[in-house]
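Submitted below is the structure of interest, expressed as structure tokens.
With one protein chain withheld, the remaining protein chains of the complex are depicted in position.
What follows is chain A.
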């Protein structure tokens, strides 16, 4: 009998944060587009190479209005990576994805005529390193996302719940859902839990599912860390 061992190429998911420029068109749209053209004329290339999000909440566009607006941006070579504030009903599969929940970073001033060119990506303010403590359990369907540092859960993480941390994840109860540590590229991040029944674990974009892991560590107190490109599980104590 032969046992086929399937090795799969490791697929990585990485998080990266950018300061996105948010364009928030106003009504009447025609006037707003004229202003936009004015900016583009004064500082050519201002919009190129930047992640740009369009916040259309003031526009409250219908589907055709939104299509028109997106076409108007395309004509000006402005590429949108995400849409904010559009009703679900007006969205199409070929439109940019919707985004929400970004953190405010203040207004970016448009450069005036004789100002020096802005650096392509303004440096994001240094994120304070903070730990997040969750007193209870994380229930199915809930997701805790904390890209700034470690996450500690005093209870359990249910099947269908997920924790995403920039740093390490510490779970004092059972891990039955997903734990995604080091999501902003921190390969030294670790995952700890008192009872391991996870659906998925990931560190710095490398992941393993319950199927990959088999029953060996099921129910045990576990530490997960990364050694090069492999995910290592060890039982605690």
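In this section, a contact is a pair of C-beta atoms (placed from the backbone, for glycine too) under 8 Å apart; a residue touches a chain by one contact, two chains touch by 3 or more; residues count from 1.
Here, contacts and distances are computed from a predicted model.
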Message: There's a gap in the complex where one chain should be. From "Bicarbonate transport system permease protein CmpB", "FAD-binding protein", "Septum site-determining protein MinD" or "Phenylalanine--tRNA ligase beta subunit", what does UniProt name that chain?
response: "Septum site-determining protein MinD"
Message: Of the residues A:29, A:83, A:132 or A:158, I need the one that contacts the missing chain.
response: A:158
Statement: Touch assignment to the omitted chain, from A:139, A:194 or A:208, lands on A:139
- line: chain A positions in touch with the non-displayed chain are 136-137, 139-142, 155-156, 158-160, 174, 176
